[in-house]
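Following: one structure in structure tokens, then a few remarks.
Note that one protein chain is taken out, while the other chains of the complex remain in position.
The first chain written gets the first letter, and so on, giving A, B and C; residue counts start at 1 in each chain.
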Amino acid sequence: MAYDLSFAKDVYENAEEGHWIKMCMQCGVCAGSCPLGPHWEFSPRQLFQMIRAGKAEEVLKSESMWMCVSCYHCMVRCPRGLPITHIVHGLARFAVEKKRADKDQVTRRFAKILWENMERGGRIGEMALTTKLYMVNGIPDGVKKGMEMKDQAMSMLKSGRLKMDPLHLSRIRGHAGFKAMLKKAREIEQKKRES
Amino acid sequence: MTKTYTFYPGCSSEKKASAANLDISVQSMCHILDIRLNEIKDWNCCSASIGYAEGGELPRLALSARNLGLAQKQSHRKDVVATCAACWLALRETNDRLNEDAEIKAEMDEVLQAAHLTYDGSLRPRHLVEVLIEDIGWDTLKEKVKKPLTGLKIAGYVGCQTNRPFGVCGDSFENPTYLDKMIEICGATPVAFDKKVACCGGALAFSELEKVCGLIKDILQSAKDSGADLIVTPCPVCQLNVEVYQDKVNQMFGTRFKIPVVYYSQLFVAAWGGSWKQAALHQQIVPANVLKRFVR
Amino acid sequence: MAEDNTASHTILVVGGGMSGLTAAVEAAEVGYDVILVEKNPYLGGRVAQINQYFPKLCTPSCGLEINFQRIRNNPRISTYTMAEVTHIAGEEGNFTVTVRQNPRHVNEKCTACGVCAEACTTEIDDPFNFDLSKVKAIRKPHMMAYPLRYVMDPEFAKSDAAKMLAEKCPVKAIEPDMEAKQIDIPVSSIVWSTGWTPFDASKIHAYGFGHYQNVSTNMHFERIANKYGPTGGKIVRPSDGKEVKNIAFIQCAGSRDHNYLPYCSRVCCLASMKQATYVRNQYPDAKVTIYYIDLRAMDRYEAFQKKVETDENITWIKSKPASLEENPNTKDPIVIGEDTLTGERYATPYDMVVLATGMETNTALNAKVPAKFVSYDEYGFIVNQGNGLTASGCSTAPLDVASAVQSSTAAALKAIQTVVKG
Partner (left out) sequence: MENQKIGCYICTGCGIGDLLDIKLLEDMATKESRIPVVRTHAFLCGEEGLTTIRHDMQNEAVNTVVIAACSPRVHVETFRQLEAPLLDRVNLREQVIWVQHLKEEDDKDVFEEDRQMAAEDYLRMGCAKVKKMDPPEPFDDPGLSKTIMVVGGGVSGLTAAKEAADTGYDVVLVEKDAELGGRVAQMLKVSPVKPPYDQLEQPPTAALIAAVEGHDKIKIYKKATIKETTGAPGLFDVKIEYGAGEYSTGEDSTGEDSTGEDYSTGEDSTGEDSTGEDSTGEDSTGENSERIGAIVVATGYTLYDETKLTHLGHGTSPDVITAWEFEQMAKAGNIVRKSDGQPAKRVAFSLCAGSRDVQHLEYCSGACCTYSMKQALYVTEQYEDASTFLIYQEIRTPGQMEDFYRKVQNEGGVFIKGDINKVASGSNGGLTVDINDKLLRTPESLDVDLLVLATGMMPNIDTTDPNQETDLSASDANSVLNLQYRQGPSLPLLKWGFPDSHYICFPYETRRTGIHAAGPVRRPMGISSSMTDATGAALKAIQTVESIGRGAAVHPRVGDLSYPSFRVDGCTQCKRCTEECPFGAINEDDKSNPLFNPTRCRRCGTCMGACPQKIISFSNYSVDMISTMFKECEIPEEDEEKPRILIFACENDAYPALDMIGHNRGILTPYIRVVPLRCMGSMNLVWVADAMSAGYDGVLLMGCRHGDDYQCHFVRGSALAETRLNKVAETLDRLQLESERVKMIEVNIMDSDILPDKINAFVDDLEAFGPNPFKEF
């Protein structure tokens, strides 16, 4: 049934800043402001109206929210004050939580690798991050990609802006607490979702 | 008198990381201005603008909350200064959310407890540029100039996250003026630069390089059209994307860009009479040779 | 009405625009004494600057002339132009209002003969034309100005040239040394109708007004389209004087926007439709595009929308444009956004773009009433409390002319009731 509001209500309550979605007046400023606008299948405004219309699958499986470059243009221009950037981030996360986001979506994959890289040591290891990113489709593909980017990597290395640290072994001192903290945060979120 | 601030450098400003040139030039700049930056001990990554997808809301906010908690524990100072746009944004956003949303605050108390930390929301995350403008003042920044960069045409590229959603010193989101003013102070000429606040693609350079190169190309083209010898920016992501991918852009679009991209801090150090190394200009990938005639 | 020596029976009307004029003449024509205070050197306010009213496409001067006749012929109305209320003391039925009479540098002897303006060689930006043209430093405020008396620019008044001009006046009407005066006026009740100011479009940085030469505002456009305006009524663009054959109007420039004015300014949709007719009547081949969120041609004005919609050269795009850019070579403004009815992104160049800026009430800007007499909403509009001071017109809400007249006629009765109560 169209305009079944159960999906909308789920989003309002459980996606980050999701409750703002009901305030959209469909003016189109967000879409017009987006640097990658033409690459979005559905603009933020469209996503919001689709959420209201109950189009859960189309929204969650959409690649659209993964196009966000976090430039915040839409957010500062939105005449209704919607924190659109955060809402779009929230929708991406929501799609992950609902297990609808495509695991192979490039940005989603990157986000996962980055998070893991970060969580492992508390800070980003840039070389490990890049390497992992290249290797995600297997080593041959990774080598190919790496070759394509070797000029960039070499110049970074040469200028002293890339550390030879492919294994990313360093840890922050309070790493245990750091891990415990993230675990706790995830627990609380999980609990909230279940309630 | 020395001004001291708690400092959150962020991952890219680590030694031999991608914005090492930012960090070195910032340190040189602060030295000249008698600013002391006390790095938060054992800080962690903020997960930048891509942490949302895997981390989710609370874990992501927890990253910055931990940094704030550490800062509060380690110092009585209220100001926490960041040099990276994403770091600053994450700190400020987290701080605002904790202050505005009682539910998140309560949850965060519980979360931080797991790391044996507390945070009461009372710190003030600031961008270093704000410190320069508000605490040091334009007059002092100008007084320091020893080698005015006369004749140099510079595109002031403010980018996104230094500018939005919070903005520096209340400056416009669409047409901020502080960077042009900095260029002017250094004796150079700011050019009319259409892409002043355009996006470089940010973190999506890692996942959507082709799309992002399109954005970078527009930025470079606009700088070139405006006659700029040099691009200056406050943001490590902007600097990285626009500088490092120039070859890629040239390859993709058949262009022949070779425009140096430096940080405002590098510019200041150069104009204030600092050395090539102090300004970390040796760490450029597109060499900033146009600055050579001004810097020893 | 019975005379009473202890208290004034006078009604003070603050603001001589359409609202204040209406309140003043309506109250006076019932038989009450009215003092009308206006800050400009002429009456008529904003509507005096408007080229045509929607939906009749008739000139505001037509109705203003009738109202001026009503004032000229009515001994009960005293008018102070170039005057502002600086203080209100007392209470309902017994106010003392302090009025600052700013110097006009031309006294009431002026016959509007024009000798001074002819002799004057100094020109200033013409505020009546929003500084889009020059005018003599001593001048008739505008062609249809009432009262018909010249005014001298206060800066110019300090010059030697001003003193020379004073000598030239055959009736000794020019007084460069004229100073501001304070006048205390006892009144029984007050009508506050200080009107509105066009929202400052330069605050909307994404639209580049003040930055891009060919981006104008709706109020500026009223002057541009006016035969006696800066371009003699020829609709040409500022950068190069080129005829405007392809123009866009952007609605809600500042209005319905939490960054600027969260409320809807009510008249801008109709004003843009009207301005579209200015362009279309002047250039039969011109194209017009109107970008809007919702078209708000309220009640009977809907017929005007329907009429304008029949023009095939007018395109309507439901979209709030995200930003404007400028082609550096042609100086064409480029409107960027998403058409919400097709989902398509556009970046369309025009000869000229007009921003439909909204109304900011002057009670939020420079005509604040002390809070003990009124309350305000969050936008600075007055919420009437019924204590002898009644706000009307755009001091209460963004209103069209007819609604402002309605509001001000009502306010006149509330003011009279205070006098009647004694």
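The working rule: contacts are C-beta pairs under 8 Å (C-beta built on N, C-alpha and C of every residue); 3 or more make two chains touch, one makes a residue touch a chain.
Remember, predicted model here, so these are calculated numbers, not experimental data.
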Contact set of the excluded chain (shown chains only): A, C
Residue among C:Ser61, C:Thr98 or C:Ser239 that touches the chain left out of view: C:Ser61
Options C:Glu29, C:Glu92, C:Asp200 or C:Glu243, residue touching the unrepresented chain: C:Glu29
Residue in contact with the excluded chain [from C:Gln182, C:Asn281 or C:Gln417]: C:Gln417
Selected residue (touches chain absent from view) among C:Glu91, C:Asp125, C:Asp240 or C:Asp294: C:Asp294
Where the unshown chain meets subunit C, residue by residue: 18, 25-26, 29-31, 53, 55-63, 65-67, 69-70, 72-75, 109, 111-114, 140, 143-144, 148, 170-171, 227-228, 256, 262-266, 294-303, 306, 340-343, 377-379, 381, 383, 397-399, 401-403, 405-410, 412-414, 416-417, 420
Residue numbers in subunit A that touch the chain omitted from display: 1-3, 5, 8, 22-23, 25-26, 46, 49-50, 52-53, 55, 80
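Following the convention adopted for this analysis, only the chains that are shown with their structure count from here on.
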Subunit B and subunit C: spacing of chain centres that average the CA atoms, whole Å: 45
Distance from the mean Cα position of subunit B to that of subunit A, given in whole angstrom: 22
In subunit A, residues with contacts to at least two other chains: 73, 76-77
Shared interface positions of subunit B, touching two or more other chains: 173
Residues of subunit A defined as touching subunit B within the complex: 16, 35-36, 39, 66-67, 69-73, 75-77, 83, 85-86, 89-90, 92-93, 96-97, 101, 106-112, 114-116, 118, 122-124, 126, 129-130, 133, 151-152, 155-156, 159-163, 172-174, 177-178, 180-186, 188-189
Footprint of subunit A on subunit C - complex, ascending: 206, 252, 256-259, 293, 318-323, 336-340, 343, 345
Residue numbers on subunit C that touch subunit B, as the complex places them: 205-206, 211, 323, 325, 328
